[in-house]
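All protein chains but one are shown in place.
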Amino acid sequence: MIGPGAAGLLDLAGIFVFAVSGALAAVRQRLDVVGMVVLAEITALGGGILRDLVIGAVPPAAFTSLGYVLVPLGASALVFFWHPQVTRLLPAVLFFDAAGLGLFCVTGTVKALDHGLSPLHAVLLGVVTAVGGGVLRDMLSGQIPSVLYDRQLYALPALLGAVVIALAYEADLHGGFVSAGAALLAFGLRVLALRYGWRTPRPRGVPD
Amino acid sequence: MIGPGAAGLLDLAGIFVFAVSGALAAVRQRLDVVGMVVLAEITALGGGILRDLVIGAVPPAAFTSLGYVLVPLGASALVFFWHPQVTRLLPAVLFFDAAGLGLFCVTGTVKALDHGLSPLHAVLLGVVTAVGGGVLRDMLSGQIPSVLYDRQLYALPALLGAVVIALAYEADLHGGFVSAGAALLAFGLRVLALRYGWRTPRPRGVPD
Partner (left out) sequence: MIGPGAAGLLDLAGIFVFAVSGALAAVRQRLDVVGMVVLAEITALGGGILRDLVIGAVPPAAFTSLGYVLVPLGASALVFFWHPQVTRLLPAVLFFDAAGLGLFCVTGTVKALDHGLSPLHAVLLGVVTAVGGGVLRDMLSGQIPSVLYDRQLYALPALLGAVVIALAYEADLHGGFVSAGAALLAFGLRVLALRYGWRTPRPRGVPD
């Protein structure tokens, strides 16, 4: 079973990889260090902040936990000084980002269920938790959020993980193994989609 | 008088037409089905979510009602399979969108008044309810929100409906007829502006 300490460490690991993806977006946009820190913080914390505002858990966890704020600072420092090396590691970053995606869709759904939302709405909020930070990152960078195109599936793995954990809770299955399983399913679908270039269908007659 | 059932149906109708406009924006941007569902949900529910966050009515209605989430899914399915036909019906879509605008500015203002906001602030929030979803749709699609140009008047009809219902409540006039009248005024102004191409003035010396 995953104890609270391990869950907290996983959370911080998810925040770290999301922050790295935000900081790398800042490098691509040729931003200064301030823009890099802002994008790192918002990519890492934005989804959870949106979730907490919706369920009324204020101040959001990002504004009560030291680690949540400091970890993106560390990720920014890493990318600031070693971004060529980090960029060369992009496949690894995508791999860890998939892990963050799996983790956040599960923890987001569980927190929403704990606050009394219906399974459907908890699933919705789990997906928002997982993809919200990336959407804010893209909007701030002046780009259409990449999740809207869902190339190599991004929202769909989050949806899978959220549905599985919500069904498990409905069936009264709780605990670390269940959470880990749901997160792994989301993670696995994302990694497979990255590997094989899977994507979601477009409306009839809409060209590439 | 409009009973709660009828009001609920009207609400869902407004959500449906707003969702169609979001899904059509996704077709124009050549998004996949995921992007279409996201834009449909956010266009339909975004204004109400912003309103509920501001008045502290959390979780927002969109996260407690099944219909609010399912109706945009239905609108997305419709547009996904028959978007050429829906696009040909665009004048009808604009007509129904005007109905949604009238409805939402009134229900938004009333909910804000019920939560104790002053008439001025309730009017402001009624307009946010009516136009907020469209603003989020445009921002996510990488466009300047069309309401900022207010071609063929969009914010102004919402303002009219909100002011009228707020004045009616100040004069202790309540009930379905009053709400319907205010919504019809907003609807009518928008339809007339569409028909005759009305627009709001620009600052002195700013060319087209």
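Per-chain residue numbering starts at 1, and chain names A and B are given in the order in which the chains are listed.
Heads up, the rule we're going with is that a contact is a pair of C-beta atoms (placed from the backbone, for glycine too) under 8 Å apart; a residue touches a chain by one contact, two chains touch by 3 or more.
Fair warning: this is a prediction, and the values are worked out from it, not measured in the lab.
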item: Residue in contact with the excluded chain [from B:Leu124, B:Leu160 or B:Val178]; value: B:Leu124
item: Chain B residues that touch the omitted chain in the full complex; value: 53-56, 115, 117-118, 120-121, 124-125, 135, 139, 142-145, 147-151, 154-156, 199-208
item: Interface with the unshown chain - residue positions in chain A; value: 26-27, 29-36, 38-39, 49, 53, 56, 58-60, 63-64, 66, 69, 79-81, 83-84, 139-142
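Convention: only the chains that are shown with their structure count from here on.
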item: Length of the line joining the C-alpha centres of chain A and chain B, rounded to whole Å; value: 30
